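Pasting in a structure now, in structure tokens, and then I'll have a few things to ask.
Shown here: the complex without one of its protein chains, the others still in place.
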Amino acid sequence: MKGTFTLSIDGRQVHAEEGQTVLEAALAAGIDIPRLCWDPRLTPTAQCRLCLVRLEGQPGLVTSCTEKAQPGMVVVTEDDEIREVRKTILELMLSEHRLSCQTCDMDGECKLQDYAYLYGADERAFGLREFDTDPPNYTARDEAIRYDSSLCSQCERCVRVCSEVQGLDILTLMGLGSAAPQVSTAFEMPLQETDCEVCGNCIGACPTGALYERGSRGMGQLKNLEKVVTTCPYCGVGCQIALYVNRDLGRIVRVGSEIGLVPNDGSLCVKGRFGYDFIHSEDRLTHPLVKRNGRFEEATWEEALDLVAGKLGDIKSEHGPDAVAGLSSAKCTNEENYLFQKFMRAAVGTNNVDHCARLCHASTVAGLARAFGSGAMTNSIEELPRADVIFVIGSNTTECHPVLGAMIRRAAQDGRAHLIVADPRKIELTRYAQIHLQQASGSDVALVNAMMKVMLEEDLWDHRFVEERCENFEAFREEVLRTDLEEAAHVTGVPLSDIRRAARLYAGAERAAIIYSMGITQHTTGTDNVLTLANLAMLTGNVGRESTGVNPLRGQNNVQGACDVGALPDVYPGYQKVDDPDLRRKFEEAWGVTLPVEPGLTVVEMMNAAADGDIKGLYVMGENPMLSDPDIGHVKEGLERLDFLCVQDIFLSETAELADVVLPATCFAEKDGTFTSTERRIQRVRRAVAPPGEARPDWEILCDLASRMGYPMHYEHPSDVMDEIASVTPIYGGVHYERLEGTGLQWPSPTADHPGTPYLHKGRFARGKGRFHPVPYRPPAEVPDDEFPVVLTTGRKQEHWHTGTMSRRSRVLDWLLPHGELEMSPALADRYDVGDGETIRVISRRGSVEVTARVVDKPRPDSVFMAFHFREAPANVLTNPALDPIAKIPELKVCAVRLEKVAGEAEGEQEQ
Amino acid sequence: MSAVETKIVTRRVGVVPPFDLEAYRADSGCRALEKALSMTPAAVTEEVKRSGLVGRGGAGFPTGLKWELTAREEAESKYLICNADEGELGTHKDQLLLEGDPWRVLEGMTIAARAVGAGKGIIYFNEHFRSIAEQWEEMIRAAEQASLLGDDILGSGFGFRVKVCLGRGLYIAGEEMALIASIEGRRPTSRDKPPFPTQHGLFGLPTCVNNVETLANVPDIVERGADWFRSIGLEDDLGTRVITLSGDVKEERVREVAVGSSTLAEAIETFAGGTRSGRPVKAVQPGGGTSAFLAADALDTPIAQQAIARAGSSLGTAGIIVYEEGHSIVDAAVSCMEYYGRESCGRCAPCRIGTVRMLEILKQVQAGQARPGSLDQLRRIGYACAVSSTCGMGQAFPEPVLSALKLFPEEFESQLVAAPNATR
Partner (left out) sequence: MPPSEANWKPYRDLLRKFGPLEQDDVFRVLGAIQDAYGCIPREILQDVSERLHRPLAELYGAVTAYPGFRLAEPEADR
């Protein structure tokens, strides 16, 4: 614990912690000191000099942002002299500031404006200057970020955030120090020609209006905007975002973030900041649609709901409840997912409920539950950068979870943490890694088993932890010792020396954390992969302590929550097994109905059953299997064979186009609720704007439908639903809305006075003892052969997300990355004589797509990579629906393809 | 009375051929280094500490203490930097030593490095010293061959290497923290202390930054002992100062005098032959272009830090700039501000903007276009800049203007628009 002491500030005795600055101590005590260049996330640089204070017994003034607080110090934060100096400094700043508050969007949140007012600074004291309006600079043609040097106070917060928080060092001041230097990139390159990730955290750090979102210009001054803090709807990191609402327009016109909120502390990524256009898209569904004679017609809610209830009821009575299935949604709130599974189980009477977690982390849930007893991220986001070694395997963190990725990048850059990256591609994090293990896709078990064999051979494992905390070690040890290291090096394509180095580095760490994502899970060996990582963590005693653990990163904003509240075919909320009679009785009592006994079908099984005619009716809430699921051709076949398909969504997605009834739902900005982030943190979602047209919140739609089907569901507000969740879900037992203000709560929080759990398995695993599993290596279901000689792996791009329904409607995101690409190594491009930007056809056993080639030294020479966001080049036409036998997750990460160059226009022109 | 020279650091200048190791050795060169290598580093530091030597770069920090603070730090390696970026107006003392007795400066550096435990040295030259820097490159090669630099200096086991940096025309890069940033390839800006360079300096390593003249004093102190050094100068301000006489003088001169041994007037008369025109002295800046003006009534002040400070200025770099009767003080202030007003590192807002605004206003005054409030504006900006800037430079930039306004207000007032005689 840090020492605390007291000092006097403005005559008040104030408590301070060792290491705190005078400014921090003052702010903590509610004493305000003016400052422009200070940002709590950054090393203080004392550039604005406004925070000057006087220390008793010391001549002159000191900057409180750099002066360390000392016991017994006597501080005066303001007197006549200090006021006068501050006023002069402000007047000097105003003398080089284009005075345009009337037309500046920052009006209302500009620190310079606030202080000028507070100190009565005369903006003309040192004369008025002419400014070029809109002089060209590095943002001149940028669609996302603009910089106006005439409003810049040269505080360098943007430069420093880019370096110290984002770890990218894109910006600098440029020019002679005395000549009002401007912010710039190197050589004034446009941001797009640099490594800029367009996170816009430079905008967030700007205390004046110098940096701003191009799209927000003229959309309302900050003084007139209402700010609603809520949770980002993109990935699972759970960033807290601030939606700025222009009430006159009824629109969200800007997105920011508050410094100090977990987990993102003011940081956002490109999607979080610029990806909100979809909310007010023209394409939003505004009325229920009913398909008549193959065409959609608008219908009233009465008609549409009657029709859905009637059709589902008919199927149920004719073919039994198990002829109906439902896909819930990781995009929707916990409350809605809870109601959806309750609707399926209690109103329809089937356990056929699943959602896209099946496609991303079903193997995590299965694997970690078997090994540890809980299928969730063991530790917290903020702990990870403090690990001594971070082992990132199968996670392109900076691209897919950018805010967390930046934290890891920074930890590695500073040498605070050693980074090991295992990935078939040279992902961005490999630049900062001590070791990059570029294993062949699908060879993870071989790789990790080999590392563990080295640890066993060299006695680098934690005997005491294994002895005291784990079971089944001998069987595991036998299996690992069977690993032939030379063979493993061959299978993985990783030099044995690197495997040894990685093993020693990981095992040698006091605190080592594993981070993984879909590179581990989306395999026919997904559960094996997860079990192997669990083995690795247990072998080295890296579970149940801070900054250690096995940390799956969830891809969707609420995929964790959707699983937690039971949108899965085999469990009720809180992972309570449906085939446990006691638990079933508990839910029958709570819900007042008899519940089905058998676990239901999983996503891919539902599609197969639909194609086979066993599923007749499907209810899809906010999912888009027509782009997200493997082997889309087969999915389409199944959906078309259904007697009845209802899709509830915010857009007419590829799946909705096939529906009989489409119900217009609301997005995250239009309703109250909660999401649960990847670190098990339950966070509030708050309504900021009204839904478009007649669109309704999903939870209300579900209640009306259930009632129509003879199972009345009625709630006043989502908070009532959460109270019900808490009453039947032990891990959520202490979760109530009033406790979620601020930082939210990390489950398990079983009781109303339980503070939540930052890391799991402390002292004892959730299942008692951690269980080792012997896991032999198995190759992927489809390996390259003469006919399909190249490995295709799929994933995401930072600018887009999932099936693109949201991100591709963002002006900025679409500008940054308008179309899909096939990444291939220069070696492979040579072999096929393909140049960067040329069109190439990719063919698998299941289909073919044409896509633009991007030649880049990133994939292995035997592999290509495609993102699955793009409907015009849908990667999942190609992917293999082969399933992991336990988790039923399809092998989206590996399939075999053939490449064909498509005759280009250039060639055609030559012939003419 | 006339002023007398006391030659210690300038002893060989013009007498012994510079850049000539044999000649240097023949004139008792390298003996201090040999002695220092036979002593413990702590004993060397103690000797310098006891001598009372303070920095000659302007700030006057006790050299021995700085060495002790650097030596105290535990680190893989440390740096010794010789600040040869002499750029102060009216100051040429370091230049004289760098080209007149370079081996002495290098010997001082090596002894300092030995004392603080620095294995790496850097000498950072002002851009104008390009040809000197080139000669230094050669000298360093010769020193390596003679085992005066390298991994095992004179068989002592102590290793020290020196790299030469040549500045690029930026005065402010001579400020200690900006100098470090400059060598690091960052924007040359100052920063707040602590941490001090002795703890967290070049590339985060403990770094001792000493001025040329300071280091030039070291060999004699080591060789002849602290007691000898303490016999020169004043009790509270020991040794000699190498002064530069410039401005409205007959002849610009650089001379070494014992601290306190002569007055400003004596030095001007004896060494520089009095004023250029023979008219009386109107004002002087005793410590280079950033020091405050002293009026003629202060000319009998002895050349010593305390006395000059009591008179209202600072001895700084001992660059004595003379202004004779008839020299417009407004013009003098403008000249200073023109030199320094473009030299802010840009870090502190009041200095970055304030110096530029002050120069604008001064030029208006000079052109007879300023309004009465302008002088108060100068005072306000100057005051804010002086009290709120982080580095000595920012604190000092406004000094000439503020002191000129105080000493010669009527000269400024007479040039204002609304003043009665503004229409001349």
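General observations
Labels A and B are assigned to the chains in the order they are written; within every chain, residues are numbered from 1.
In the analysis below, a residue touches a chain if its C-beta (ideal position, glycine included) is under 8 Å from a C-beta of that chain, and two chains touch if they have at least 3 such contacts.
What you see is a predicted model, and the numbers here were worked out from it, not measured in a lab.
Of the chains on view, those touched by the hidden chain across the whole complex are A, B.
Among A:G177, A:P630, A:G756 or A:P874, the one in contact with the hidden chain is A:G177. Across the entire complex, the residue among B:E5, B:E73, B:E127 or B:E144 in touch with the chain not shown is B:E127. Considering A:T185, A:S380, A:S653 or A:T879, the position touching the chain not shown turns out to be A:T185 (whole complex).
Of the candidate positions B:C165, B:I232 or B:A309, contact with the hidden chain is made by B:C165. Against the chain not shown here, subunit A presents residues 163, 169-177, 181, 184-187, 194.
In the full complex, subunit B makes contact with the omitted chain through residues 79, 120, 122, 127, 163-170, 173, 182-188, 202-203, 346.
Throughout what follows, only the chains that are shown with their structure count from here on.
Subunit B contributes residues 172, 187-189, 191-192, 341-350, 352-357, 360, 377, 380-381, 383-384, 387-390 to its touches with subunit A in the complex.
Contact residues on subunit A toward subunit B in their complex (touch as defined above): 45-49, 52, 60-61, 63, 66, 81, 84-85, 88-89, 92-93, 95-96, 125-127, 153-154, 172-173, 176-181.
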